[in-house]
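Here's the structure, in C-alpha cells; my notes come after.
One protein chain omitted, others in place.
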Amino acid sequence: MNNPYIPYLAMVKDIRPETAGERPINTYTLVFKDESVWDVFKNRPGQCAMVGLLGVGESMISICSSPTQKGYLQFSIMKMGKVTSAIHELEAGDTMTIRGPYGNSFPVDDWKGKKILTIGGGIGQAPLRPIINYVLDNRKDYQSLQLIYGARTAADLVFLKELQELQQANGAQVNFSVDRPEDGWNGYVGFVPAYLMDLKPSPENTIAITCGPPIMIRYVIENLLKLGFKDEQMYTTLENRMKCGIGKCGKCNVGNLYVCKDGPVFCYTRLKTLPPDME
Amino acid sequence: MATERLKEIARKVLSRDDVTCLIGYRRGSYGFRISPCFLTSPDEAEQLVISPLCLHNLATYLTAENIGPLVKTKDEKKNKIALMVKGCDSKAITNLIAEKGIDRESIIIIGIPCTGVVDIKKLEARFPGAVAPATVEIKDGMWVVAIEGTTVAIPLDELLAEKCKRCKHPTPLVYDELAGDPVAGKEDAYDDVKGLETQAIEERLVKWQEELGKCIRCYACKNVCPLCYCSDCALDRLRPQLIRRSVSVPENLLFHVTRSFHLAGRCIACGECERVCPQGLPLMELNRKLAKDVQEIFGYETGLDPEAKPILSTFTIDDTDEGIL
Partner (left out) sequence: MDTVILKKENLIGFLKSLNAARLIAPAAKKGTTSFEVIDDLSSVTLDLNDYMASPKKAVFPQTETLFAFKKQNGNLTIAPADRAQATVVFGIRPCDARSFQILDSLFRGDFNDPYYTNRREQTLLIGLACKEPTNRCFCPSLGGSPSSAEGLDMLVTDIGDAYCINVLTDRARSALSQSAPLLAEATKEQRAQKEQADKESLAKIRRHVDLQGMHEKLPRIFEHEIWMELANKCLGCGICTYYCPTCHCFDIQDEGDTSEGRRIRVWDACMFEEFTRHASGVNPRPSRAERLRNRVMHKFTYYPLNLGTIACVGCGRCIELCPVNEDIIEILEKVKAVHE
C-alpha cells in the first residue's frame, strides 16, 4: 500500500548560504538516493515538501527550484527551531528525507501570454523562485517578467546574486528594496508596499503574485487594488503550522480549507472568502 | 441568606468603575452542574449562586493562559478582577501573592465561608441521569438533595469531598468582603497519605504503574491548577524536550513526578486536579505526600501568609539535606 508518511531519502548535494545573522538562510540542493523516485515525484511551481531529518523531525518547506530544473530539488531554509536548526548543522553528503510534493500550485500554464509580476519579502521570495525560473525557461510564452523584492537589509535578500544576473541577462525587470538606508545601497529604501506604489506597474494583462510576511501581503494587496488590479489577477501563499501535509492532522486549517492540501497558493478571489482565521 | 448577601456584595463590586469583571458561580447547563461565570454588570449578579456544588477553584482564572478573553478592556483604570473564593481557594491566592504571581491590588476577593463541597462523582453515581436543575444544600447536619420534585436527606460523610474532611481553613484567609459567617476548621493529620507511606515500595510501584497507565495526558490537571501558571512550562517544551509526547507509563511518570515536584510547597490542596481528571488518577496522594514532607522538613505550610517567602525558593544554612528535592 502506498504510505504517504514514509519519506524518500535524499542526499545533500550542495549548501549555499544566502543570508547570515541570527536567523540565517541556506539553500539546499537535494538529490534523491533512489533515481526512480522521479517517476512519482512531480512537483509544480508553488508546491511544498516535508523535508526532515530522521530522529529530529520534519518541516514544510517550499520547493524553490522549478520543475524545469531537472534531477534535483532546492529548498531555502531559515533557521527557526528544532528541525530547521538541525538542518543548518548539515554538510554536503549528509542524508535528509523528503515527502511530497504537497499542495496546489501556481497555475503558470494558465498565465501564458501574460505579464508576470512577483512581489516578495524576505524568505517569501522562496515560493516565487520556481515561478521566475519557470517563466525564464519558457520565456517566449510570457509577455514580460517583473520582480519587486525587499528585505530588512541588503544582506537579508535571498538569491541576490542570481537575481542580479537575471536583471542583466534575461530582460527581466528586477527591483530591489531594503527597509532602512545603508551604506553602499543605491536601490529603493522603504517597505515593499510603498515601493510598489512608486513603481506603479500596470494591471493590464498582468498577474501579480505576492509572498512574504502576512502584514506585507495585506498592504501589497491593498495597494494592488488601488492600482486597479482585479481579484482574479492576484495570488499569494499562506503558511500555517503543519505536521502531516495531507489534510489529516488538523493543524493547518483556515476556515474549512487546509493550507497543506487546498493551499498554499490562493487566488485573491478565494482568499477573500476565508474567515479571518489568520493573525 | 448567604446567597442574598453575596448578590448584594457582587452588585456593589460590579458598580465600581475600576472592576472589569467578577468571576463567580452560576447554575450549570444540567442536573447538579454549576458553571463558572464572568459577570460585567451589576444586574447580572442575580445569576450568582453559592452551594456545596460550587466545586471549581476560580483562582485558576487569575493566571489562566492567555487572559485575553477574560479582560475585555484595555482601560488602565479598569484593571481589577473580583472573584469568589472558598477557604481552600483563598490559599491559592495567598500563595500567588507570596510568589508575586499576582498583585494583591489587582483583585477583589469575595470570601465564601465554606461548609464543605460534595464529591460530584459520588453524587452523580447516586442520582444518575439528572437533566433538570437539581440542588444540594446542608440542613441540620445532612445533605438535602432536591431532584425532580423530591428531596432526599443524606449523611454528610457519604458525599463530602475528601479534602473537606480535613479542611483546616474553610473560611478564606484573605478577602475584601465576606459573604457569610466564619466557619471553624478541622484537624488535618495527613491520614490520607498514611496508606502511601506504609505501602511497601514494590506495591507502590505496581499501584502507580497501573494508575499512570490510565493517564491520557489531557493536561486538565495542569491547566486547572491555580499554581501551574508558568508561561513556558517545562512539560511542553520541545527544545530541550523533557517529556516525549508518546503516552506511556515512563513518560507519564516523568510528567507527574515533574509536576508534583514543581508543586511541592506550592500546592494548596484544593484538589482540583483530582476532581477534573477524567481517568480518575489519585493525584492528591502525590501532592499531599509532598506537602506533608515540606511541612515536616521545613515546618512550612503553604498558602497561609501572603508575606511568606516561598519555601523552595529560599535557602537557610539550617536546611537539612533531605530538603534538597
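Annotations
Just so it is clear, A and B label the chains in written order, and each chain counts residues from 1 on its own.
What we mean here is this: a residue touches a chain if its C-beta (ideal position, glycine included) is under 8 Å from a C-beta of that chain, and two chains touch if they have at least 3 such contacts.
Only a predicted model underlies this, so the values are computations on that prediction, with no experimental measurement involved.
When the missing chain is restored to the complex, the residue among A:3, A:36, A:168 or A:186 that touches it is A:3. Residue B:130 is the one among B:2, B:130, B:253 or B:304 that touches the chain not shown. Touch with the chain that is not drawn comes from one residue among B:258, B:279 or B:295, which is B:279. The chain not shown here touches chain A at positions 1-7, 9, 53-59, 80-81, 84, 95, 239-241, 243-244, 246-251, 253-256, 261, 275-279. Residues 28-31, 33-38, 56, 60-61, 64-66, 68-70, 72, 128-131, 210-211, 214, 216-220, 223-224, 236, 244-248, 272, 275-276, 278-280 of chain B touch the missing chain (whole complex, contact as defined above).
Here, only the chains that are shown with their structure count from here on.
The geometric centre of chain A is 50 Å away from that of chain B, both derived from CA atoms. Interface residues of chain A facing chain B in the complex, by the touch rule stated above, are 81-82. Residues of chain B touching chain A in their complex: 238-239.
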